[in-house]
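I have a structure I would like to understand better, so I am pasting it below and will then ask my questions one at a time.
One protein chain is absent from this view; the other protein chains keep their places.
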Amino acid sequence: MLRLDSISKKFGGVKAVSQVSLELSDGDVLGLIGPNGAGKSTLINLITGLLTPDEGQIYLSNLNITSKKPYERARLGLARTFQNLRIYPNLSVGQNIEVASISSNYSSRIMNFDLDKIINIFDLDNKIDLASEELSYGHLRRLEIVRALALNPLVLLLDEPAAGMNENETKELSNSLKWVQNNIACAIIVIDHDLKFIMGVCDKITVMNMGEVIASGKPNEISNNKRVKEAYIGH
Amino acid sequence: MKPFFKKISIPIFASFLAFPVYADTIKVGFPVPLTGEYAPYAEIQGAKCMAEIINNKGGVNGKKFELLVQDTGTDTQTAISLTEKFLDQGVVAIGTIPFSDTMIPVAQIAAGYGVTILQAQSTQVEMHTGIVDNFISNVSPDPFTAAAAAEYALSEGVKNVVLLTSDDGGSWSAKTPLWFGEVIENGGGKVLSKMNFSIPTSDWSPQIAEMKKLSSSPDAVYISSIMPDVGVLVRQMKAAGIDAWVFGSDGLDDPSLDSVADSDKSILDKVAFGTLAPSQPGSAMQEFQAECKALGMPVDGMFPALGADVIMALAYAVEKTGGTDPVAIREALRSADSIPVRTVESVSFKNNKSHAERTVPVIGFKNGVRVLLSNAIPRFVPNWK
Amino acid sequence: MIDYVVQQSLNALSFGAEYALIALGLAIVFSIMGLVNFAHGEVIAIGGYCMMVMAAIAFRNPIVIIIGAIFASVIMAVFLERIAFRPVRYADATTGLLTAFGVSLILQNLFLLLVSPRPIAVTSMYFLDWPIKLGSIRISSLQIFETVATLLAILFLVLFLKRSFLGIAMRAASLDFEMVRLMGIRANRVIATAFAISGLLAGIAAIFIIARRGAVDPTLGFNPVLKAFVACVVGGFGSLTGAVLGGFLLGALEVGMLVILPQSYGGMKDAFVFAVIAIILVWRPEGILSPQKEKGDKI
Partner (left out) sequence: MNIFQSSKSFKQAFWGATLLSVVIASIGVFVIFFGERYHLRLVYAAYVNLLVVLGLQVFMGNTNITNLSHSAFMGLGAYIAAICVTPIQIKKLSLPDAPWGLNAFELDALSSALISLTLTGFLAFLTGLVIVRLSGIGATIVTIAILVIVHSIFMHRTDIFKGKQAFFGIPQVFDLSSIIMISIFVIFVARFFRESKWGIQLRASSDDEKSADAMGVNIFKLRLVAWTLGGLILALSGICYAYYLGTISARPFYFSHVFLTLAMLILGGMRSITGAVIGTILITFGLEGVRFMETGPTILGLKFPEMLGLSGIALGAVIVIIMVVRNGGLVGNFEIEQLFIKTRKNI
């Protein structure tokens, strides 16, 4: 579905992302973790097109999208959420979702799920006509995910979806993601600090540090990896 | 639906119409620019003062002047709506924004009522080309002021001139210099160069550098612009060592020009302008200003005095016709051999119909004080129609 | 011919100095709080009106008048910040711009209401202006004063921003305002200082404008500030060096247009100047010297 071929990006002299390769297929849920400044967000920005890589290629279902603009990638099926909420405050909840679903109409991909159902699952069905600023924080987080799903994505990138949530909300979010994994044909990348949450939802985890991938594997392999422990705890 | 509206609207409409018409006053409408770009055209102040003077003496045939004044904010649309409002209130004449883009539509609307646009100080030529018939200006158009200034310049031995033109003031700033040049050439002089400027300009050094580049140095520069721009030009030319006359039009006739001589009494010695009415000390204009001040209605500058002229001309016509019929008043104005006004002895509209025949003063300075250099009807006026 | 070129270049320099002086005042406020202060022109006009009032109540000492005018502009700038711009401090640039337009409208009409729509003569600054002969070239002392004053103002600003505590805080604020707040420096003080400096620059500009024009009217500041605004954007909004560069560039452009354009197109000077500006902006949307933004890892 999504393939990164040795992607690199420098800021000034600093390598923010160096020679990162990744491959994701349908139904995969990949966790991307690493300490602050590891290059996770840069990687997301490279994938979604807000930044262009200095080296390497990006493929989305075998189409080279390295030089495509963000909105073109979005229409091709790359959906994302943001680390700090980026809901459109002057649009209603329903219109926030419409923005993305209008874009999905521009693609030839057939929607293989029912958006109303998703809205229902994420508990937004009775809030559609509210101004988005009237939602609670937890619901705004959900709205971001629903909005991204409305793009009918092939790949869904979630940038710290559980940030700022309490334990209950995190649990609900985990359940919802599970539901997405089981019912929608797309790959998911999740970035988060909450290891417990990541371990709970992901079936593959990639660990980054200093712009490089230092480990990759199943959750239990990662939790025992020495380099990962070093990177997190420090020397 | 419609008949219902009609039924109730007719009596209401009728009552609107019936309400404000008093036969015992002479109403004059002034949808004028009290604010905005053209606010300096403040003839209304003088019109008010003159109306007060006449009213204090008991009016004209017992009728008193009533001036209907409202601000247009220098906006044509507003001027037109206000005109319509004043027309419905029975005015005998209208004075408005002194630019053709306002005066033409205003005149077209007033024509339906037989009312005349009587402008205190409108000098632009366009209004006299026969577009509208019900227009009268109390002053001479720009070619006359240009010609008067040029005749004086020739008498001072001016040969080579530089013309400064701009489109920013309409034909007043674009064409008046050319007419000046025409008269100069007719008198054996030469136009060395034409240069462009914009209004406002607060630094003339590029144009002055151009002047210094000319093969022969100019005897005079002509400009039709406003204060304080012209004051800057005078000072910068002097500073640059160009010893030439600066001639201009009525835009220079602003009290703030005199202050240019505050630190150097001689700096204005070679500045002169053809204008609309004499403004030197002891002139009728200054007397009028003193009179208004005594009435507690201080007025400043030339335009108010010209506003007073308009009221006096109307007073004359009302007295002559014995009534306030606007068409009769226009006829009376246009058939009189001479109408007494305030700024000059008299004016006449008999020959030109749309503008006054009056002497055109040229004002200069001596030791920083205004002097009347000449005051006559120019002999040669360029063809401008 | 050489004389002519030198003369026009000097003219361009002094045009540019005036724009640069005003543009600096705009840029210093913009760099700190992202506000395009269109009311800067009225801050200049206040300086002019202050001179008018002082002359009317018979102050003759030019030093006193100059100090008074600068003082009035500084007070006005700080006052405007307090009553009009503080409430929109954290709003987007559009809100700030429109607020400034509103303030500018109010002040212009207040001058009209309280003083006069017509120009009022103020001749107390004429003494700054006398001709100077340099070989075959004659220039006005005012041109020299203005250029020198602009250069001094730049020097003073650089020193202030590099050496003083408040100046360093201001530089930091222009990079990351939140950061300065976290460091415990009171935002109000930093911003008030920026406005005070812009007022000071406006006051100096007022002196030169009045010295040349010899009169003050309600729209005195509008046109110069429009041009200075353009200079700022072209130079790179928020960059002080950019403002100065933009100012001088605009001066050169304006004099150049007057010289190059044939007489029949002379009236289109503004059209050409603004067309060049638009082209520069399309070429470099952030201006020629736009400040490097710390984009960092996050978007």
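Note that the chains are named A, B and C in the order they appear, and that numbering of residues resets to 1 at the start of each chain.
Definition applied: contacts are C-beta pairs under 8 Å (C-beta built on N, C-alpha and C of every residue); 3 or more make two chains touch, one makes a residue touch a chain.
Everything quoted here is computed from the prediction, not taken from an experiment.
Colleague: For a quick check of understanding: of B:78, B:321 or B:359, which residue touches the chain that isn't displayed?
Modeller: B:78
Colleague: Out of A:9, A:40, A:127 or A:204, which touches the unshown chain?
Modeller: A:127
Colleague: For a quick check of understanding: of B:96, B:116, B:138 or B:171, which residue touches the chain that isn't displayed?
Modeller: Going through B:96, B:116, B:138 or B:171 one by one, B:171 is the residue touching the chain not shown.
Colleague: Out of B:96, B:124 or B:280, which is the one that touches the chain we can't see?
Modeller: Selected residue, touching the omitted chain: B:124.
Colleague: Considering the whole complex, not just the chains shown, which residues of chain A touch the missing one?
Modeller: On the chain A side, contact with the omitted chain comes from 48, 50, 69-72, 74-75, 79-80, 82, 86-91, 95-96, 98-104, 106, 126-131, 134, 147-148, 151.
Colleague: Which parts of chain C are in contact with the chain that was left out?
Modeller: 36, 84, 87-88, 91-95, 97-99, 101-113, 117, 226, 229-230, 233, 237, 265, 267-271, 274-275, 277-278, 281-282, 285-287, 299
Colleague: State which residues belonging to chain B touch the missing partner chain.
Modeller: Missing-chain contacts on chain B: residues 5-6, 9, 12-13, 16, 34-37, 39, 69-71, 73-78, 80-85, 87-88, 99-105, 108, 124, 126, 129, 131, 167-171, 174.
Throughout what follows, only the chains that are shown with their structure count from here on.
Colleague: Taking each chain's centre as the mean position of its Cα atoms, how many Å separate chain A from chain B?
Modeller: The mean C-alpha positions of chain A and chain B differ by 74 Å.
Colleague: How far is the middle of chain A from the middle of chain C, if each middle is the mean of its Cα atoms, in Å?
Modeller: One centre to the other, that is 48 Å.
Colleague: For chain B, which residues are shared contacts with two or more other chains?
Modeller: Residues of chain B never touch two or more of the other chains.
Colleague: Going through chain A residue by residue, note those that touch at least 2 other chains and give them in order.
Modeller: Within chain A, no residue contacts more than one other chain.
Colleague: Per the contact definition, I'd like the list of chain C residues that touch chain B in the complex.
Modeller: Where chain C meets chain B, its residues are 3-4, 7-8, 11, 14-15, 18, 109, 112, 117-121, 123, 126-127, 129-131, 138, 140, 143, 209, 212-215, 217, 223, 255, 258-259, 261, 263, 266-267, 269-270.
Colleague: Show which residues of chain B lie in contact with chain C when the two form their complex.
Modeller: Those residues of chain B that touch chain C are 34-35, 39-40, 42, 166-168, 193-198, 200, 202-203, 205-207, 209-210, 212-213, 227-229, 231-232, 235-236, 238-241, 254-256, 258-260, 262-263, 300-301.
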